[in-house]
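The complex appears here without one of its protein chains, the remainder shown in place.
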Amino acid sequence: MRNLVHVPRIAYFGPSGTFTEMALDRFESLGALDVLGDGSSDVERISAASPPAALQLLRDRKVDGAVVPIESSVEGSVPPTMDALALGPRLQIVSEVELDIAFTVVTREGITRDRVRTIGAYPVAAAQVRRWIEDHLPDAEVVTAASNAGAAEDVASGKVDAAVSTALAGERLGLSVLADKVADFEGARTRFVLITQPRPVPKRTGVDRTSVVLQLPNEPGSLVRAITEFSTRGIDLSRIESRPTRREYGTYFFHLDCVGHIDDALVAEALQGLHRFAQVRFLGSWPAVSEHGVPPVSDDDDARWLDRLRRGED
Amino acid sequence: MRNLVHVPRIAYFGPSGTFTEMALDRFESLGALDVLGDGSSDVERISAASPPAALQLLRDRKVDGAVVPIESSVEGSVPPTMDALALGPRLQIVSEVELDIAFTVVTREGITRDRVRTIGAYPVAAAQVRRWIEDHLPDAEVVTAASNAGAAEDVASGKVDAAVSTALAGERLGLSVLADKVADFEGARTRFVLITQPRPVPKRTGVDRTSVVLQLPNEPGSLVRAITEFSTRGIDLSRIESRPTRREYGTYFFHLDCVGHIDDALVAEALQGLHRFAQVRFLGSWPAVSEHGVPPVSDDDDARWLDRLRRGED
Amino acid sequence: MRNLVHVPRIAYFGPSGTFTEMALDRFESLGALDVLGDGSSDVERISAASPPAALQLLRDRKVDGAVVPIESSVEGSVPPTMDALALGPRLQIVSEVELDIAFTVVTREGITRDRVRTIGAYPVAAAQVRRWIEDHLPDAEVVTAASNAGAAEDVASGKVDAAVSTALAGERLGLSVLADKVADFEGARTRFVLITQPRPVPKRTGVDRTSVVLQLPNEPGSLVRAITEFSTRGIDLSRIESRPTRREYGTYFFHLDCVGHIDDALVAEALQGLHRFAQVRFLGSWPAVSEHGVPPVSDDDDARWLDRLRRGED
Partner (left out) sequence: MRNLVHVPRIAYFGPSGTFTEMALDRFESLGALDVLGDGSSDVERISAASPPAALQLLRDRKVDGAVVPIESSVEGSVPPTMDALALGPRLQIVSEVELDIAFTVVTREGITRDRVRTIGAYPVAAAQVRRWIEDHLPDAEVVTAASNAGAAEDVASGKVDAAVSTALAGERLGLSVLADKVADFEGARTRFVLITQPRPVPKRTGVDRTSVVLQLPNEPGSLVRAITEFSTRGIDLSRIESRPTRREYGTYFFHLDCVGHIDDALVAEALQGLHRFAQVRFLGSWPAVSEHGVPPVSDDDDARWLDRLRRGED
């Protein structure tokens, strides 16, 4: 923003070496960041202490985009990301990637498995490798770290003997790898999204995801009505989640993801239907990295049928 | 069709003097028939023995339009009209009028009330004046006539002493009026419609009626789904009626009337929604003669909101 | 009611020889009338001029039961029966039979087909044999009769040359049969019901029909809500019909028939659900003469599951 040749600045949930930074790598290699700059692939990376902190940098216009985790196949939605998207000025999701999540257990050079007395781990990670630690390091005490990359830093600084971390973090700090692809749950994946200021919606690809946050009127049946806007049009809901509004106990935001794109006529109808009775925050339509349900049927035929009726052509 | 100056030919449920012919008078005086000819008000009237016979003349292209009764506030929908609209090639309703239904009891000159031994009546009429006859002509035997106008003809021909008929029929046959505005139910009204071959839909007026005939898939929940297409969009259903298909016992056509016009975006959506899973016969959108529910909200604001989202303008 | 040995008195839509009387024969031979008397099969038959007249005799306690037509596979519901059930004190349907409807064309002895100039017909019958008359008696004029049996009486009295009537009527009047099993629509059937004062509901058989009349609150969505009470419980609706209340134009009674019995737990639930927001008139649960949909599942397993939960037995 301040360079003659604009170098996009991207905030991410850091520090260096987190899975989120690995997702940023992926976005970069896919060219997903090109729209934020002049098309050259240079990107300035800004580490943020948390997903909300990354979004705050974006809202403060200190960065052009932000990369944060949004959903884990093991842990579910990432609440801080969800809440930061629901509150404050509207931001927009424009792209997604998914990473297989397996941890790398790192240690300082020369420390063998039987000498590990303490092992650092971010709580989310600890929950996903509990059984592995019981099986392989039964005597080690688990020490809480501030992030997956932070756990590696704790090894480097000597605070702990080993750490549940990422391959990237271990590599950057020159640590040894005690074990690779460590995960209690097979097939664990996390989805990360690239978020920007509101901008024109990416083109419909046919395999898209649309996300909204709803505030429903406090009336019986309003949740059914909201879901019916999708189901009656044959639109698959791929996720529904309630999150407290933090204003009044027992009041919620509803996060809904559906299959399809705002330029699918049926999805557009459903959004309009919601808009008629609820507060709708549109978080974006963007290409989904994998099929996540049946896309809504095109209603081009229906529209042509309707026009024939209007003209009396039967 | 065969004249240099085209004189519209209109079939109606006759014979001369029926309420339906009075409805045809009304359509003519309102200029509703102008679209069928060259704008001159001349109209050739063709009497048909029943509503289906009138529609058959239209389907056979022997007339340009047909006027038939469709619903009575006392008797409900007129089944022969409904069935004739549901079966055969599609026809289209383009206009409606409503008449207050009160009967005129006519007799031959010189016959006083105490000399009436037999009174002719069309069964529908007989049902609506039963109490009046019990009160005023307790000794008269009711003789079935083929139509309201036919009852007057039976008086003229001497078959009966008096008749439950219409003012128009009595006048044309030079009969005396024994009693006027005869009706057991106050405020009885009948709605008549003008039907044509499929043609461009009349302009939206803001107080419109739309009518469809549905054949629903034989699945649980399909009727709920059909009605939900309207209710979820806040569209008032003003009538719902099942009629046997005559093909298989227990299978039905559903006749639905709603408030609004095919050019109301929400009504268009609902019709498309029906079209996705049901066989929909569109019978038309046309100006309603009276408010019959709350018209659907315009969703221009919703559409603009959607476009702002697409462009990223929040 | 006034005899030492009580002979049940049954009103029916007459006169003698109507299809309705044939239905009464069927009820009698099936033993369906036994509950109304002391079990001896003697029955006194009272002819009524119309279905409402038959129900009026029942409401006036002048008869013990009434037999009326309720639905035709060709003509649909019989409006006078429906309206007479909806209005006035509640009555109850306790049994049903179905008759194949094919007409018998009768004439006086010695009159051959080529000598028939006029043919009497009840309008409902005329509509169902129009094509037959065009094919076989193209020169005959159709003269309106007061009922199917009345048409035969018109032949006997010399008013017309032939009549579209029933086998029973022709036989009773000693008329000749010109043609048998006359019907434009193959497989036409009519269902007749036996109606009594409110009484304990007949036992559940597993193949039952339940009928209600609803007055819904004048609120959007109330019709959807009513239908949902059935669909959400997997109960098949076999008929839905709106009929004008005759009080205010555009207000309706809804007649609903469903598969199942008030003693099916799911049907009971649905009725209670309706009762919470609508005026519900229960017309009865009774054995259906034929399968008319899938009966609701028993929820005995569900009930046992619930009880285990309450007791903490998992």
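Every chain is named by a letter (A, B and C) in the order it is written, and numbering of its residues begins at 1.
Simple rule for what comes next: a residue touches a chain if its C-beta (ideal position, glycine included) is under 8 Å from a C-beta of that chain, and two chains touch if they have at least 3 such contacts.
These numbers come from a predicted model, not from an experiment.
K.L.:
Considering the full assembly, with which of the depicted chains is the omitted chain in contact?
P.N.:
Checking the complete complex, the chain left out touches A, C.
K.L.:
Which of A:Pro123, A:Gly174 or A:Pro217 sits in contact with the chain that's absent?
P.N.:
A:Pro123
K.L.:
Taking the full complex into account, find the residue in C:Gly110, C:Pro138, C:Gly158 or C:Pro200 that is in contact with the omitted chain.
P.N.:
With C:Gly110, C:Pro138, C:Gly158 or C:Pro200 as choices, the missing chain is touched by C:Pro200.
K.L.:
In the full complex, which residues of chain A touch the absent chain?
P.N.:
50, 72-76, 79-80, 123, 127, 144-146, 185, 187, 189, 220-221, 223-224, 227-228, 231, 234, 236-244, 246, 249-250, 252, 254, 292-293
K.L.:
Can you list, in ascending order, the chain C residues touching the missing chain?
P.N.:
Chain C touches the missing chain through residues 90, 92, 198-201, 225, 228-229, 232-234, 262-263, 268-269, 271-273, 275-276, 282, 297, 299, 302-303, 305-306, 309-314.
Basically, only the chains that are shown with their structure count from here on.
K.L.:
What is the distance, in whole Å, between the centres of chain A and chain C, each centre taken as the mean of its C-alpha atoms?
P.N.:
The answer is 63 Å.
K.L.:
Let me have the rounded angstrom distance from the C-alpha centre of chain A over to the C-alpha centre of chain B, please.
P.N.:
Centre-to-centre distance between chain A and chain B: 59 Å.
K.L.:
What residues in chain B touch two or more of the other chains?
P.N.:
228, 234
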